[in-house]
Each structure stands twice: as C-alpha cells, then as structure tokens.
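Only one protein chain is missing from this complex, and each of the others stays in its spot.
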Amino acid sequence: MESCPNKIDISQVDVSRIPRRNAGENIRKLWYKFSLNRVSVVGLALILLIAAAAIFYRSIVPYPEHIGAMVDFKNACMPPSWQHLCGTDQAGRDILSRIIYAFRGALTMGVVAILAILPLGGVLGLVAGYWNGRFVSNLIMRVADVFLSLPTLILVMCVSSIMTPSTRNAMLAISISWWPWYTRLVYGIVTSTRNEVYIRSAEVLGANVWHILLKEILPNALGPILTKMTLDFGVAILAGATLSFVGMGEQPPAPSLGAMVSAGVGYLPDQWWMAVFPALAIMLIVLGFNLLGDGIGDMLSDAE
Amino acid sequence: METHIKEQDNRVVDVKNLFISFRTFKGYTKVLNGVNLHVRRKEKIAIVGETGCGKTTTVYAIAQILAKQARVDGGEIFFKGRDSLRMNEKELKQLRASGISVIFQDPIASLNPVFTIGDQMAEVIRYSGIEGARDPRVQRERTVAALRETSLPDPERLMENYPFQLSGGMRQRICIAMSLATPRDLVIADEPTTNLDVTIQDQVLKILRQRVEEKQSALILITHSLGVAREVADRIYVMYAGNMVETAGAEELFRECLHPYSRGLMSCIPKLSGGGIASGIPGHLPSYYAPPPGCRFEPRCPHAMPRCKQAMPPMYEAAPGHCVACYLYERGTSA
Partner (left out) sequence: MKSGNDILVVEDLKKYFPVKTKGKQELFVKAIDGVSFSLKPGETLGLVGESGSGKSTVAYDVVGMYSPTSGSIRFKGREIGMLLRERPLPLKKEIQIVFQDPGTSLNPKRTVYKILELPLRIHKICEPKDYVKYVARLMDLVELPYEYMFKYPSALGGGERQMVAIARALATNPQLIVLDEPTSALDVSVQAKIINTLLRLQKEMNLSYLFITHDLSLMRNVASRVAIMYLGKIAEIAPTEDFFRSPRHPYTKMLLSSIPVVSPEEEKYRPERIESRGEIPSPVNVPAGCSFNTRCPFAMERCLKEDPVPVALDAEGLHMARCHLLEMRG
C-alpha cells in the first residue's frame, strides 16, 4: 500500500514553547489528593513509624539482649514501670523490646507474602481477563476458584506439618492461599476495561496486545490493586499472628506478636500486660494499613 | 389562601434576583447570579442555554428539589404569589403533589423499574389530592384517560407493562401522561427529548405542547436547543453562566437576537438552509468558583467594554417585551 507523503511538517514547531514534563508536579498532586483524606495520613504515619522502629531496632530497643533466649526469673512478670514500659514476661524479658523486634517478623510476613504473589496473581488475572471466554481464561479462573475454596488456616497447618513450622513456611502458606484474590480482582478490572472505547481506539491505531495490557489496562487496575494490597498487608499480618499464636509461625525463642499473645493469655487477667501489649501492637499495625489503603484509593482515582 | 399575596399579571412563578451556590470540597461555586424569571398562567416558556449554564438549577429551585449541597444566597421564588423558599414541610408537600410536576431528561431514571406503569400512575394520582384519589377505580379510570390523551395505544395493556418493556419515546410519553394525569399549575420539562431520535422528538414535543394546552398548565421547558424552544415556547429565556442574558417572545427572538452570547449561539447552529457554521464562541464558561465580577460573558465577548468588567449589566428593554442584559442596549429603558 503506497503511502502519501506526510503532510505534517514538524520543522516549524517552536520547541521553546513546549512545557517541560514536570514529574514533581504529578507527585505533588498525588500527595495533595492523598492528604485530603486526613485519616489515611495518620495511617501512613503509623506505618512509617512502625517500619522505622523495625528497621532501626538496634538503636531504639531498650534491652537488646532480651530479644533472644534470655532468662531472668528475678524480674519475671513485672508490671509496666519506668524500667519496663510494657512490663516483662514470664522469663523476665522486656516486652517492649520484644514487640519492637517482632514488628520485623510481622512486616516481613505481611508485606513479603503479598508482594511475592502479586505479580503471579496479577499476570494470571491480566491473561484470564484479556482472553476471557477462551480455554486459558477458564482454566486460570477455575484453578483460582479451587485455591479460594481452601481454608487458609488449614492449608497453613498442612504446609507446616509437612514441613517444619517456620516464618518462611507460614508465608508460603499465606501466599498459596492468597494469589487468587489478585487474579480475580485484575480479571474483573480487565474484563470491564477491555470493551472501553479507548481500548478500541488503541486497537484501531494498531497497538499490540502487550501495549494494551500493560499500558492501557494495567494503569487503570493499579488503583484497586494498590488499595487491596495495602489492606491485605494488614490481613496477612493478622493471619501471620494467628499462625504464630497456634505455634505455626516464627519459632521461639525469637519473638513474634502472635506467640507473645499466646504465651500471655495464660497469665490473664492478673498479669494482663503480657497479652494486651502484643495484641495492641497487632491492632496498631493492621489499623495503620487499613487507614492507609483508603487514602491510596482516593489518590489514584481520576477525579480532579 | 393566605393574604400576603404578591401576584401580578397572573404570574404562576415569579423568581426574583435568585442567587444559589453549591458547596464542594474546594469551596462554594456561585452558580446562579441573580436570576429573574416569571411564567404567567397558561404560558409556555423555554430556558435555553448550554451545559452548565444553571438552567437545571433554576428550575430545581422552583420545584424545591435542589440537592443538599445547594445554598440559596438571596432572592425570592413566588409560586402563585407565595414565597416557596419560606414554605413549611406541609406546604412543600402539597406544592410537589399538586402544584408542580417535573418531567426529567431520562425517563428510565425517573420511572421505577420494579413497578408497572399502572401502579406508578396510580401512586401519582393517590397523592394528588383530587376527589376520590384513594379509590382504586378512580385511579384506574384516570390512568387510562391520561394514557389515552397522550396518544398512547392500548392503555389497558400498557398499564401492565414495566418501563424496560417500552421504547424511549414511549417512556417519555408515559412521563408526560403521569405529570398531567392530575391538574397542575406548572409543568417543568428538563430536556425531555434530548435522548430521543428526531422523529420521536417531534412526536413527543407535539404531545407535550398539546397536553399542556389542554390542561391549561404553565410550562417551563429546559433545552439546549434553540430549535426545540422555538417549536414549543411562547417566550424564551437565554441563559449564560447563571444569568438570564436575554428574554423575548419566541418570534421576536428568532427575528433578531441581541445579546452577544445569543448571537454567537445562534450563529453556531447548523441551518437546514446551509451557509456553513460560524467558528464557535471563543473561550470557556467561566469558573463558578471565581466568576468575573461584572458581566460573566465579558471574557468571551467580542464587544466587551471596560465597564463590562465592573458590574453585571441590568436588563434593558430594547424593544417591547424584549429584554437584554448588556450595556450595548443601555439606551432602552431599564426594565
């Protein structure tokens, strides 16, 4: 097909009038939209604080030696005081120090477990959504259904009883039972976006499948994915805590929030601090992520 | 009726200097900027303007169905001589049940999808307060009569249908039948034919005009199309950015429109007689957050003068019954 000479002449374009791409402005705009939701700013602050504490634990933990297997029966089960802000446990260890250290495990558990399966779940969702109605799509979605019908906790227990109970295996179990949620989410977004007129426009221009999936559809899925991911960090941490509560997570003597609650439950109600402070810590971190998720959704909406 | 009546020359509705703003997350948008409008008994008027000019806000204020974010900053709305902004709940209820009826742009949204046409019409009649309104037989008779008068075929069968079983034109005719099933002082039609094909629009407009005349109601038609306004209305208001910029009898207006905005608008309309289309009106509708302090059309006006920036021009009567809010026509007497 012979083509006419291009009638669009770019030699006269005055380049100096073209505005500069201003990445800073976009970021400021995102932050502005995020900051409109005051509650999510609180959530963000909470998460940043906890993350900082977990990363720099060495310099802020009051009793670093209390993190491991230390026994000091003289100071066992001490109520909160100026020396031990959250009291001590049955082995005389400082609960605050152990909580700060346990944040590391909790964050890793939640964030890594979800981040690890996000690409898998997302890509499967993109594929299933784009080729909706074909065999590959049905296959992916039915497998996802099967995984969704597995009860997480029982699956985790199976994984842990086949292998040794450990943080890694707990994470593995969470990942296995979690990916289909992302497949479903992305699948839903892709199937609804796929018939948008702007996708048709790109097809008429001659865009290929990868462009359409990654550049046209995916950006529209990003908001819901990030929102769900943030909320899921909290849920996964909760699941992790549940696992360590029943002894399937991080193994002693390393501290984990679930195990600490579990150990402290036996001392309720008299030595309440042993269960209450780790439980509060779990609540705080999950709450932080939940509040944050809300603001991320607002931030990535199209509203001006 | 109460005594504080302020009814001049048979005005059903008399809007005086109405200011309305809406609360948004960025502040208040000052939408209506001193709107004056009146409708006499049995008169059919049209408000013509483009998207976002405030025409819907104006009539929603008259019907007292404004959204919660709306704030009336000033002015009065007299309905049959009584200020509806100061009515109590009971009076408002009556106003909506038997005084004013509204026909919306989208009939599918204004009809309830889970009730039959007959049920919905009976409902309207029941709350209208006419004689025997609670008697199912009266309701049925009235419904059949209303549907028949709207030239809808086979009313008895139609009553058993659900809205989704009917075409867009049929649904809009049902809305017309419903709004005129019982006597009303005023019918407000908000872009009633915008979603319809032109041949169907023609039928619906004809029915609307005919029914309003038969029932001796007054009509306010909102439309973005000057052609539709010309088909239906006796008198036309042209609205721009929250102001009535021009009003005249339909014939007079189409013989010669005066306001620079009306002229611009008229020149943009593709004519059946050909001759091309003007290149549009330059610029944009001003932001309602910070509208121009003077004439709101000044930034786009080809005849703008320094004084246009300072104060909103009042309505000048350029010819008998033909009023223009523009300093170009100052020689006429201020109306």
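Read from first to last, the chains carry the letters A and B; within each, the first residue is number 1.
Convention: a residue touches a chain if its C-beta (ideal position, glycine included) is under 8 Å from a C-beta of that chain, and two chains touch if they have at least 3 such contacts.
This is a predicted model, so every value here is computed, not measured.
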Absent-chain contact - pick from B:Gly264, B:Pro291 or B:Pro313: B:Gly264
Among B:Ala61, B:Met159, B:Leu208 or B:Leu226, residue touching the chain not depicted: B:Leu226
Given A:Asp72, A:Glu203 or A:Asp294, the one touching the chain that is not displayed: A:Glu203
For chain A, residues in touch with the removed chain: 1, 3-4, 6-10, 12-13, 15, 17-19, 21-22, 196-198, 200-207, 211, 215-216, 219-220, 222, 302-304
Those residues of chain B which, in the complete complex, touch the missing chain: 50-51, 167, 169-170, 197-203, 205, 224-228, 230-231, 254, 264-281, 284
